[in-house]
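For reference, the structure is listed below as structure tokens.
Certain chains of the assembly are absent from this excerpt, and the rest are unmoved.
Think of it as A and B in the order they're written, each chain with its own count starting at 1.
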Amino acid sequence: MKAGAPEKLIIDGKRLDGRGIEEMREIEARIGVLKRADGSAFFRFGNTRALAAVYGPRQLHPKYLQDPKKALIRCKYNMAPFSSYERIRPGVSRRSIEISKILTEALSQVVFVEEFPRAAIDVFVEIIQADASTRCAALNAAALALADAGIPMKDLVSSCAAGKVDGEIILDVAGLEDNYGEVDMPVAMTPRDENIVLLQIDGILTKEEFEKALDLARKGCKKVYEAQKAALKEKYIEVDEDE
Amino acid sequence: MSSDFYELGENYVKKLVSEGTRLDGRGFKEFREIKIETGVVEKAEGSARVTIGNTQVLVGVKMSLGDPYPDTPNEGVLIVNTELVPVASPTFEPGPPDENAIEISRVVDRGIRESKCIELEGLGVGEKVWIINVDIHVLDHDGNLIDASALGAIAALLDAKIPKYDENEEKILYGEPDRKLPVKDVPVAITIGKISGKLLVDTSLKEEAALEARLTVTTNSNGEIVAMQKGGKGAFTPEEIKEAVSISIEKGKEIRKLLGG
């Protein structure tokens, strides 16, 4: 066992931060939070904060990377140096390269890339503060920023993590659960048709536990989707009121 | 083989799969021939050459002494690194690992780490601990690199011996094995590809040009999931995911037998 681990992470059905087994942290979603970007959004799960900006569709350089049939989505995930107790050294890491790759793949599924041949659509995500599920928060912010930029999309992407802690399948791993829990399982779905565009597992699950966790994550993604829709609607109403 | 084939071939592969067959006539859940050879690099503490059809991967385990992680002062440290060296493919270039090589490293690493197959506790030597470097060297690329790499990694770890350490001279006596590296489980990674809406195992390079999405499921000897990674730009339905998990557990068992596990 790792040094510093608490004896139990779930006591009488309550988690260390007071949440129930299937309870998510507070969610906050806002769009249009940056002025310079073509689209932007902020997404928060408790203390995990992500900021996304979209630039594009724009010309892709160098030219040999252009795809004559579609736009190239490029998502870059980055953690601010002060986002974690141990300072994060600026620059890419193996972890950030892998996360950027899977975020890019997840977003590529929902954007109508055929509408912008030869173009690039760049999605940059900054993790302002990290307390687990940063890739889920990143993806939620990125999908909103794409919508804010007016990029045509088949669907949004909504993401959250399930996991296993003290033998229980739980929703939205956070805090000490992230260090001392058994399993972390980030999931992302297209909310309307419930297709899975991101799925990772770290840790041991039986097939039955996995299916339970997947089902729980699906419920979590739906809640995320509600927050995303509300953020988009709020802006829409604001615009209306402005007119 | 010209790169044109891969473009033109994509539709042909999809057509075949939608009709229930594959380019080389295999069944959807059938691997190409797998060969595993260990002890192939004498200077490495452990090594394995794995071929899956024409895909060839060489894995070496090198051990050295280094600092532990602060929160696990008595545990050895596992480091997995993948080099997609340019001998293996006209599209691989010399240089630091790209995102594909890094994804392979991290998927293989997670399978080993999360299965807890290496008894890392007890790998301390004074203030230091054994650093277990697993280096995956891809030599010939004909598809399904993740499964070949993961298989090579666990085979090389099962082959690995910890070298003697001379405490007076503070020197590792390479070439003089002390004891086997304690490996107590055999994680196996199975990657399921989706083409024309069908699920296939062990996709060849030509098939991968037509790949919609893929899911790698690593399972342990108990048939439990220890790691999972969805890759590719496409999506899976929850039902497809569940089916893929079932296939992976089943194929994992078969392949684990090749390692005597």
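As a convention for this text, a contact is a pair of C-beta atoms (placed from the backbone, for glycine too) under 8 Å apart; a residue touches a chain by one contact, two chains touch by 3 or more.
Predicted model only: the values in this text are computed from it and were never measured.
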| item | value |
| --- | --- |
| Formula for the whole complex, using the labels of the chains displayed | A x3, B x3 |
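Convention: only the chains that are shown with their structure count from here on.
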| item | value |
| --- | --- |
| Whole-Å gap separating chain A and chain B, where each centre is the average of the chain's CA atoms | 27 |
| Contacting residues of chain A [partner chain B, same complex] | 2-4, 94-95, 97-98, 100-102, 105, 108-109, 185, 190, 194-207, 210-211, 214, 218 |
| Touch list for chain B against partner chain A, complex | 71-73, 97, 99, 102-103, 105-106, 110, 114-115, 215, 220, 223-238, 241-242, 245-246, 249 |
